[in-house]
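Before any comments, here is the structure.
For this depiction, one protein chain was excluded, whereas all remaining protein chains were kept in their positions.
Labels run A, B, C and D following the written order; every chain starts at residue 1.
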Amino acid sequence: MLLSLIGYDPVGAWTKTADTADELLTWKNPAGITWINVECLDNPGTINRLAEVFRIHPLTVEDILDTEQRPKTEEFDDYLFITFKAANPSSGLEFEHMSMVITDDTVLTFQEKPGDYFDGVRKRILNNAGRIRRTGVDYLAYSIIDAVVDEYFIILDSLGSDIEEFEDRAVDEKDKNFIQDIQKVKQNLLKVRRVIWPLRESLSLLMHLDSRRVGGEMEPFLKDLYDHIIQAAETVETYRELVAGILEVNLSASSNQLNRVMKVLTIISTLFIPLTFIVGVYGMNFRFMPELEHRLAYPIIWGLMVIIALGMIIFFRRRKWL
Amino acid sequence: MLLSLIGYDPVGAWTKTADTADELLTWKNPAGITWINVECLDNPGTINRLAEVFRIHPLTVEDILDTEQRPKTEEFDDYLFITFKAANPSSGLEFEHMSMVITDDTVLTFQEKPGDYFDGVRKRILNNAGRIRRTGVDYLAYSIIDAVVDEYFIILDSLGSDIEEFEDRAVDEKDKNFIQDIQKVKQNLLKVRRVIWPLRESLSLLMHLDSRRVGGEMEPFLKDLYDHIIQAAETVETYRELVAGILEVNLSASSNQLNRVMKVLTIISTLFIPLTFIVGVYGMNFRFMPELEHRLAYPIIWGLMVIIALGMIIFFRRRKWL
Amino acid sequence: MLLSLIGYDPVGAWTKTADTADELLTWKNPAGITWINVECLDNPGTINRLAEVFRIHPLTVEDILDTEQRPKTEEFDDYLFITFKAANPSSGLEFEHMSMVITDDTVLTFQEKPGDYFDGVRKRILNNAGRIRRTGVDYLAYSIIDAVVDEYFIILDSLGSDIEEFEDRAVDEKDKNFIQDIQKVKQNLLKVRRVIWPLRESLSLLMHLDSRRVGGEMEPFLKDLYDHIIQAAETVETYRELVAGILEVNLSASSNQLNRVMKVLTIISTLFIPLTFIVGVYGMNFRFMPELEHRLAYPIIWGLMVIIALGMIIFFRRRKWL
Amino acid sequence: MLLSLIGYDPVGAWTKTADTADELLTWKNPAGITWINVECLDNPGTINRLAEVFRIHPLTVEDILDTEQRPKTEEFDDYLFITFKAANPSSGLEFEHMSMVITDDTVLTFQEKPGDYFDGVRKRILNNAGRIRRTGVDYLAYSIIDAVVDEYFIILDSLGSDIEEFEDRAVDEKDKNFIQDIQKVKQNLLKVRRVIWPLRESLSLLMHLDSRRVGGEMEPFLKDLYDHIIQAAETVETYRELVAGILEVNLSASSNQLNRVMKVLTIISTLFIPLTFIVGVYGMNFRFMPELEHRLAYPIIWGLMVIIALGMIIFFRRRKWL
Partner (left out) sequence: MLLSLIGYDPVGAWTKTADTADELLTWKNPAGITWINVECLDNPGTINRLAEVFRIHPLTVEDILDTEQRPKTEEFDDYLFITFKAANPSSGLEFEHMSMVITDDTVLTFQEKPGDYFDGVRKRILNNAGRIRRTGVDYLAYSIIDAVVDEYFIILDSLGSDIEEFEDRAVDEKDKNFIQDIQKVKQNLLKVRRVIWPLRESLSLLMHLDSRRVGGEMEPFLKDLYDHIIQAAETVETYRELVAGILEVNLSASSNQLNRVMKVLTIISTLFIPLTFIVGVYGMNFRFMPELEHRLAYPIIWGLMVIIALGMIIFFRRRKWL
């Protein structure tokens, strides 16, 4: 478990890592904003200690530790609790459970696994970039979620280019695994959707929350964030429709191809089967077959066969089978 | 019919089983919380006696006895009535009708069939584990429903691993019963859904109930419970999409396989049918067939047939059929 | 047209049939509850006379007479109007238009066709069974609708056992009419749904009606009724999903069977077509065919053909076509 | 362009046609109700003159003239504006744009094309049938829309009988155009739906409009009208489901038929292909083929072939292919 703390006020910022919650908390400056980040959930003792200090409800602790917990927002008397899934920047479509507790002057974030998700936010605090140092815990929380949502778009872009590639392959693809690969994309979209939709609800709730913890000047920022998540949700839906379309094209293309192959078979077979019957007739060994003795029989039969073949070709052309 | 009673207050807990309602009720301590559990609904007399004592409306009694009753929550003047379906822990996807009547100081539970559903809750009361002994009937009722919802997740996990197994089999499966097995999973999902959705509504109603029977400190617990049921409902929907995807993959895989088989047939037939015609021609018994007499006719015909065969193979390759 | 009247108060009950409205109305006791039932809508005069007496709006009379009228509930100053469809207990899925007018002390019911729909309710009044004699018009109206809804469940149960039977036949069924029979079930479900859904809306409206005609003590009864209709509606939806699943299984089973048949054809044809070509070759009548003269040619050719056949069988096995 | 005016009060009614708006307006009696009907929208001057007189907003004039305008209801200070589509009674599924402006004492209707849509309403006014002469502009407007909605049902009935006919043809139909004809019905349903749904919204709006232009005694009439349009909308949805079912039956029937044909082919081919190989073998011209010389060889071969054929027939029967 990795505990780290960033404290800041408009004048300065300080950062600290520690091994125990109590050690870390000595660095908390009540006059400034404090952000405590807990990487890994493998030490319940530390989390319980933090819960005690910040008066976090036992159910919230459960939600922090339960990595299957669905994204949600809950307001308690002493804090606002938000949990969501963050995409691991390095490992593609793996989502990780994250929780955030926002008290009056502190933001606590809990990561399921170690990994540097919020480096950008951290740098903006330390370098005093943008407005972050001059604003409260609400803006800090916003910045963190904003970083998470930005990560979603990177994933969606990568899925988008996968889908485009599938689109190009849809017509001529005969690979046995094509359908399965497409289904994998579909499942990934389902996965992303399960991450995005509850966060959307969560943000909607946050926007309409009449809480002293979210200042009025946050409104445009929350709206913007909500807007982004809506855009992500719509992108997922559009991708789902595109994937459905690709499956349709592929199915119909491969059935069309079968049609064409079948037609060639039909025509070749249908041309030769009657001719083979005719040559079979004159291969019979009857003693009394007058035609066999005729001098021109052989060329006449050839002529007959050519006429039959041509007649059938014309018939097929008339029916537009050729 | 099995009647059992657990009574408790912060100081102690006592448990008792009895044969008649009246005998059992002598053990009810008005100062503490009482939980009466009725296993089996085969003795309407006892249930009517309990209904009389706790002033339960005849319609509620009907709902308790009607095992087809849909999950619901109803508030009466004297009690809160909740009915739901519990998964029989031993017999898989069999759901059992359960009802709960919550009065000011008593929780009555009615099980359709005997079976130990609430052993965990009982133990927590008797061992004074957690907060249960220090809280009211509302927390007891919550604990019971929570145990039921936890059971749902076990069922969903088992369905989930079934689905994963089907996913692996989807491409190569040619088993006649595959589709039927998948449909069985679909029907089970339908069944679970019919159990979960009304309970979700029920819990939503319970959360927004302005009742003296559900204390304010219950709010996070109810929210948590509601959250779990939502998660279960979403899992069902995701599983339904996965099953639909499996069916799609299987259908498309088996149709693709047919395509490939058909193509091989086409090619072999189409190669040999014209050649068979040619050998048929020279099997004819016409007296005047000049080719037959020619010294090199036989090797020439072989050469011709090889050329035709090669020509067709090239044609098929050009068309990407091979 | 058949006119009948049942009057009752907590003390007694009386019943009467008559030919004209006026004759019937002399039996109405203003101190008790009166239930007038009109079988058959073929005498508009009588209906208009009743409309006049009970001050029924001309549009309501229209709705009573229009057998295509969709189920609905409407409140007028002088009465409450409910129209619904009742299943004819004898003739299966035939639904009949019924209307009910509830005034302060009278319930009027209008049946499209003669038939004894409400015998149970009538008996409960005459035998003073249950609470019906001690309650008002609202409970009488409830009892009548409850009888109608119970009838729906009988129909649903019969459809349910049909569906189960279809489920068993889905895999092996090759009957030309199977799909058509299933579509008939689907249409029946559509029919039942069109009857149930508007009644659901109607009951929901009734429950939230702030009317002096529906007493407060009716609430649990209406909720119960509403609950039943919801259950019926859900059953219809579940049945629709099951039917869709049966169609899927049948389609996929018959397509799978075609696949298997095709494969056998492919294999037999593909085995014999090349062999037939070979025997054709040595059936040619060229004068100079050195093989023909060879002593061991015939057994060698047989050996060659066996090798080719075995090679192809191995090839098919490798590709898992056998 | 055809301008006509009907004026009436409880005592009398008068009708007039004119060439110009001003000429027509001289016949308007301020004490009674006036209905001005404009057939054809080809003279914007007249419409603008009417707009000026009745203070109609330029956007309303635009909506009157725009025949692509979607049905809607709008309330302005001086009038209520309703636009809808009317079915041309003579030309089947052609819908025509119609608009209605309702001022305090006048109803103006604008028809896209000439045609006698409202003859029934006109006759009721002139013959003083029903309540129309004793009521206000609201009842006149209601009567006009009611006539339009009644026309919808005629169209739906005609579509309904088309669908029934298609249902009968679904199983055995092999007509190339069957699918296309069904799609045409589907498109017509889409068309009707686009006409009905916005009118439904419009009427719903009208019902909840708190306007001095719609009197309280209109409520049951509007409810009735709304009810009719709901019924029409539901009929469209039911028809859509029926059409989907017909397509399903047809597709599945034609695929089943292909299955049966394929099976016959399979069996005949599979029976004769091996036999043809055998007779081919004994058609070879090898000098040393001992069987050929055998006295009973020919009947033995026949016996062998019969045995093979019977064996295959038994095999097919076992597999239930026959």
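Criterion: a contact is a pair of C-beta atoms (placed from the backbone, for glycine too) under 8 Å apart; a residue touches a chain by one contact, two chains touch by 3 or more.
These figures come from a predicted structure and were not determined experimentally.
Considering the entire complex, the omitted chain makes contact with A, D. Within the complete assembly, A:Thr276 is the residue of A:Thr83, A:Asn188 or A:Thr276 that touches the hidden chain. Of the listed residues D:Asn127, D:Ser161, D:Gln183 or D:Ser211, the one in contact with the hidden chain in the full complex is D:Gln183. By the touch criterion stated above, the residues of subunit D touching the omitted chain are 57, 59-60, 62-63, 68-70, 72, 74, 76, 174, 176-177, 179-180, 183, 186-187, 190, 194, 247, 250-251, 254-255, 257-258, 261-262, 264-265, 268-269, 272-273, 275-276, 279-280, 282-285, 289, 291-298, 301. Hidden from this view is one chain, which touches subunit A at 170-171, 220-221, 223-224, 227, 230-231, 234, 238, 241-242, 245, 248-249, 252-253, 255-256, 259, 262-263, 265-266, 269-270, 273-274, 276-277, 280-281, 283-289, 321.
Criterion: only the chains that are shown with their structure count from here on.
In summary, no chain was found to touch both subunit C and subunit D.
Path length between subunit A and subunit D in the touching-chain graph (shortest route): 3. Where subunit A touches subunit B, the two copies mostly use different residue numbers: shared numbers make up under half of all numbers in play.
Spacing of subunit B relative to subunit D, judged by their CA centroids, is 41 angstrom. Counting partner chains per residue, subunit D has residues 283 touching two or more of them. Contacts between chains trace an open chain of neighbours here, each touching only the next in line. Applying the touch criterion to all chain pairs gives A-B, B-C, C-D.
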